[in-house]
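One protein chain omitted, others in place.
Up next, chain A:
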């Protein structure tokens, strides 16, 4: 078989995989983006309430104590998980070279997931929150989410088992790990907190561990798996160092499960737990460093593409986010200096937003800009919409995360200053909250454009062209004029879509 035939055959398989996954992947991405917009609106409302407590006052379902958990839960379960599902099912199918044969089941489970999230959100806003951070959905929701999770990802696991290749890509390591760890973490936390009767303080500690584990054992590995696919794929260069990737993976696997309990320092639980948590969270700098250096070196091999490819630009921003996340893991968790300041301040929120938006979401946006043209076989409509999305998101997230992290340290310093009246400490958070409200508004603008753009793509209103939408103008040099090739030829133009 000549190499052209095998290339064409490979292209054919890729096209079949993409076609088989069009609807589930687009469904997860679009409904995820819609939840993201909802979450950001709730973020603006809740942040505004911190500095202007009279804003939208007195309405039960808009009280701060309900809007804020609704914001976080929509961000995690509405956007985060659905973006992760889209990435997992598409990447696993592509990397295992398997066409998806259970589209209907996945779509049904996806609808059930969304329905569960919707009911959970209504539950929180109508005053049925459980009061357990990041698990505020009323208790009926977690089995629904867990079962639909299994039904969504099990096929990717099967595809991995039946693949023909005998090698495993580093992306697959991360995705498989996230797929295994999440149900373990989620089931543990829900059973220990809601099903069994434990010591009330230990329940709180389990929740602190759950939040950290969800970030570092689900969102971080999914994003890393995706980044390890996108960076070499878009630049066309191999991963900088395979052993560094391995080191990054196993250091994360070994360190991350110990992290999280530093949030319970000073509470009556065994003394060693918060110290182990602080040590592990600080050490998370290592996997963050290994992986970000590896990925940055990979993209450095093709610098010129970074400015033109939307995918690479978002991915690169996410990798920088990972590096900052690693630094702040050290900065915020030193038991004898910063931990007392950050334990009960805005810093924790800044750290979480940095992990979920500053790192995970940026990689997911990169993946979406990469995947959507391939599965819809249409190119993105507008370079300007993509740049708007990028710049508003970057500026917004830099402000939200950094202001919350540093403002939180200031707020904590005020709390520790017991010689002064409490009200001076309480007022310290206000100016930072104003900045956070403004920054979330910028992110909202960016994501309204993004959601609109994505919806148009799902409706297959994208450009029919074989020229990808790049962030710099090359059209003038195209022999086919400004629009590039018109993709009327069907599968013949497949090799354009690697």
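By our rule, a residue touches a chain if its C-beta (ideal position, glycine included) is under 8 Å from a C-beta of that chain, and two chains touch if they have at least 3 such contacts; residues count from 1.
One rule holds in what follows: contacts and distances are computed from a predicted model.
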_Chain excluded from display, named as in UniProt, from "Cbb3-type cytochrome c oxidase subunit II", "Thioredoxin reductase", "Glycerol-3-phosphate dehydrogenase" or "Transport permease protein"_ = "Cbb3-type cytochrome c oxidase subunit II"
_Candidate in contact with the missing chain, chosen from A:248, A:310, A:326 or A:348_ = A:348
*Tell me which residue among A:41, A:92, A:121 or A:269 touches the hidden chain in the full complex.*
A:269
*For chain A, which residues reach the chain that was dropped from this view?*
49-51, 53-54, 57-60, 63-66, 68-69, 127-133, 160-161, 168, 173, 176-177, 180-181, 184, 188, 192-193, 196-206, 209, 217, 250, 253-254, 257-258, 261, 264-270, 273-274, 276-277, 280, 335, 339-340, 343-346, 348-349, 411, 415-418, 422-423, 425-427, 429-430
